[in-house]
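Every protein chain of the complex appears in place save one, which is left out.
Lettered A, B and C in written order, each chain numbered from 1.
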Amino acid sequence: MTELRYREALNAALHEELQRDERVVLLGEDIGVFGGAFKVTEGLLEQFGERRVRDTPISENTIVGIGVGAAMTGLRPVVELMTINFSLLAFDQIVNHAAHIRYMFGGQVSVPLVIRMPQGAGHQLGPTHSHCLEAMFLHVPGLLVAVPATPADAKGLLKAAIRDDNPVIFIEHESLYGVRGEVPDGEDALVHFGRARICREGSDVTIVGVSRMAHTAERAAATLADEHAVQAEVIDPRTLRPLDLDTILASVRKTNRCVIVEEGWPHGGVGANLAALIAEHAFDDLDAPVARVSGADVPMPYSKPLEDIAYPHEPQIVRAALSVVGAAAEGTP
Amino acid sequence: MTELRYREALNAALHEELQRDERVVLLGEDIGVFGGAFKVTEGLLEQFGERRVRDTPISENTIVGIGVGAAMTGLRPVVELMTINFSLLAFDQIVNHAAHIRYMFGGQVSVPLVIRMPQGAGHQLGPTHSHCLEAMFLHVPGLLVAVPATPADAKGLLKAAIRDDNPVIFIEHESLYGVRGEVPDGEDALVHFGRARICREGSDVTIVGVSRMAHTAERAAATLADEHAVQAEVIDPRTLRPLDLDTILASVRKTNRCVIVEEGWPHGGVGANLAALIAEHAFDDLDAPVARVSGADVPMPYSKPLEDIAYPHEPQIVRAALSVVGAAAEGTP
Amino acid sequence: MPSLPEPDVAREWLATMALIRRFEERAGEMYARAKIGGFLHLSIGEEATIVGSARALREQDYLISTYRSHGHAIARGTPPERVMAELFGRVDGCCSGHGGSMHMFDFERRFMGGYAIVGGNLPIGAGIGLSSDYLGHDEVTLCTFGDGASNQGTFGETLNLAALWRLPVVFMVINNQFGMGTSLVRHSAVTDLQRKGESLGVPGMRCDGMDVLDTYTVVGEALRRVREDRRPLLVEAVTYRFRGHSMADPEEYRTKEEVAQWRERDPIPRFGDELQRAGVLDEATRELIEREADERVERAVQFAENSPFPAPDSLYEDVYVLDDQVHGRYHG
Partner (left out) sequence: MPSLPEPDVAREWLATMALIRRFEERAGEMYARAKIGGFLHLSIGEEATIVGSARALREQDYLISTYRSHGHAIARGTPPERVMAELFGRVDGCCSGHGGSMHMFDFERRFMGGYAIVGGNLPIGAGIGLSSDYLGHDEVTLCTFGDGASNQGTFGETLNLAALWRLPVVFMVINNQFGMGTSLVRHSAVTDLQRKGESLGVPGMRCDGMDVLDTYTVVGEALRRVREDRRPLLVEAVTYRFRGHSMADPEEYRTKEEVAQWRERDPIPRFGDELQRAGVLDEATRELIEREADERVERAVQFAENSPFPAPDSLYEDVYVLDDQVHGRYHG
């Protein structure tokens, strides 16, 4: 184990995979000379040279498309989009091309492409620069979607993504880059997709926290235990495609209550998808409706006090957890 | 009342609004000389001239952006994207610009823009040309989203959309253009957003059908009544933003069972969103989990027999309805 | 004025153009008989742009085109049987029936596909060029698209990037005078399309797309220069589609006279006559070529007819590469 920042863990994953596999190539805006807008690729240009670490012009749709074409013909490109907000310019190459090419060409070719990008609010970047778009990506068959919350997952999942033969949407979080954590050593320490992480065990309520919200959920769980004697089990799905629904269901069958916490918009969000799946598979185990805590249904405002109330913090999660636990009291017969 | 095809109803709406309001202008690929890929704009160029009915180059993101700029400065543009599949190229202008401009500029300006486009499978257009993307659009605050299923709704909702001061995503369906129906006369016969349509009354199960699926659901309801003595209430939400949840909840409180039918992909779909909302607001009224019938979780295959089983037909809906009704039998105490 | 290739080579060009023509005609008939669904875009009239450019490619070079690509697959060597079976939506189709007319593909023959999103194949073509360059192979990628596609954002983005990175790609704009029903002058401010890459650092060339020899010569020259100079080029092929944009096109946007005029320049009889004048083709051989094309296409239709439809349980096949992370289909 080594203690690394989330940013450093990602950098280490890229470094190791570049070293391990000559076919790995990085493309993105300002990832080379500038070292990356969030410094994730710092030092890689110096180490691996311009052939493998390539600064691109500002042309998101084309950068992704070049990654698709290169992936179809023997390379394993890792494309960095400076932030997830700009992926909206590349949706055609991501959905109509990266995700569909294998299927529409009858399996003759694969697209081992990774698209890395950070999402999230908290830095007062305002509308157009604070999106959380997990829900849009998990909707699309053909893609894999990762939402690492810890340095260990960031490294392990990114290495697994680069080695996987499917196109992967790899969603980082701007507020997590500086977070420290223990990271397993060993160049083959992968974290497999489709395996949720139980961050904290508990018997009263299951709280699923997506991306950064896994941390917020953990803090809320601590408050619930300390101040309300409510033992929450906190689960971080780690990947949304594939989704480890079994681990979530097992927990819900134990706690009979569930709160889903996401930072994105509420309508058609990750929470809605999980709530629907849980209700379908564990309806009779639920003592209360699955509660959702999400970002506000607004473009993210710039002003600090408004931004603060526009995405979830502990108190909302604590309130939601208490309400489903309370609901159980009167609950169903 | 006049009997019109869905296509003709849309054409009439455009015709009337062009006549009624000089600020209305149509932009799109091949909407003029060619008359529209699906002939919705047929005859409008001849009638209103090149100033108001404008053929554009193939530049989706820019066509939408031009509509945004024009809408900000006094026009009421109606942009046709030839099909919803190409809207993926325009997601930046739709989400970061059309949807967010009013909010991010503190309400100084509005964006009275309508983006029309057909979606859907059934014509063997294969991957990249058969998408149903309602779920991605309803996710975004700032947008209104309409999914008309009948000629009357097509006309009434389009007229309402053009007169509304918010950006509207107006989703038509390729398989409905030829469908006939009675359409109210009168140039002010609008259909308001946020008001669901009860297509058929029933007491045993509520079936919500989105876009074309409203018709498939109605046919399934007829079969349920004739062959299974199950009285289904069929609801067409008509718009997904705003959503008339109250009408759906009132029905579910009566039937205690619900099936949601959509043509798009299952994960993070419209059905997941509705299922979550219904469970949140009517948990104790539900005798069975809300069931979802959706398109298959695959890019749409070209081959007819595969395409046929990749989107919902009556039998699946009948099966789902019987299962929730049946579930009720053993159901909760 | 370039000179003719070896007689057998010249005859093979003619035969391939005839085969593609016949294939497209029959496909149109099969579409009318509902054997083929979806949209069907025929390349009738554009055969010289296909065969001239495909023959300028070496085996290791890549070809990537659009939804109007039955001919590209056939010219690259994909058996017409497999292409017709794809149109019929059968398991023996070159994409197992998943893609259909707009999504042809033959990896083995380095035909990198048929793409139905206008402009969508340009970045992918550049990406293929990046692989060749990165891996140190001397392959060149030929990326074809239409005049209408030159207005798509990917055109500017991709040409700039290809020039900047000196990618081995020849961009070929098939100028058939229309983007669907919109004529060139109504969709592009600059109509001299060979110049449309200049501001992006990509010099242009032009060929007569109704003349297979001229197309072969110009595209061959472009491929050679790109291979040697490691700089992309743009080639404009001036041509015309004799049929509608797709099978559902009343063609009200152009006059019968205009179509008739272009048909007089039909690349197939034109090249046939040229070969006869040059004395490398006689009447009998010319008829034989026609008959063989006809018979081959008939066999393709029979093959497609006899090929089964995909089994229902194959619906979820090839969505993902299954591995230890992705077991079978994704949940749900």
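The criterion applied here is as follows: a residue touches a chain if its C-beta (ideal position, glycine included) is under 8 Å from a C-beta of that chain, and two chains touch if they have at least 3 such contacts.
Since this is a predicted model, take the numbers as computed values, not measurements.
Have a look at B:8, B:30 or B:92 and name the one touching the chain we're not showing.
Candidates B:8, B:30 or B:92; residue touching the omitted chain: B:92.
Give the residue, chosen from B:30, B:134 or B:164, that touches the chain omitted from the document.
B:164
Over the whole complex, note the residues of subunit C touching the chain we left out.
Counting over the whole complex, subunit C touches the hidden chain at residues 151-157, 159-161, 163-164, 186-190, 195-202.
So which bits of subunit B touch the chain we can't see?
25, 51, 54, 56-57, 59, 61-75, 77, 92-93, 96-97, 101-110, 141-142, 144, 160, 164-166, 192-194, 241-243, 245, 277
Considering the whole complex, not just the chains shown, which residues of subunit A touch the missing one?
Contacting residues on subunit A, toward the hidden partner: 29-30, 33-35, 37, 55-59, 61-62, 85-86, 89, 123-129, 266-267, 296-299, 301-306, 309-310.
Definition applied: only the chains that are shown with their structure count from here on.
Of the other chains, whose C-alpha centre is the longest way from the centre of subunit C?
Between subunit C and the rest, the longest centre separation is with A.
When the C-alpha atoms of subunit B and subunit C are each averaged to a single point, how far apart are the two points in Å?
Averaging C-alpha atoms per chain gives centres 36 Å apart.
Between subunit A and subunit C, what's the gap in Å when you average each chain's C-alpha atoms?
40
Please list all residues of subunit A that touch 2 or more other chains.
61, 92, 96, 103-104, 141-142, 241, 243, 277
Going by the touch rule set out above, which residues of subunit C reach two or more other chains?
As it turns out, subunit C has residues touching two or more other chains at 93, 95, 97-99, 103, 115, 117, 153, 319, 330-332.
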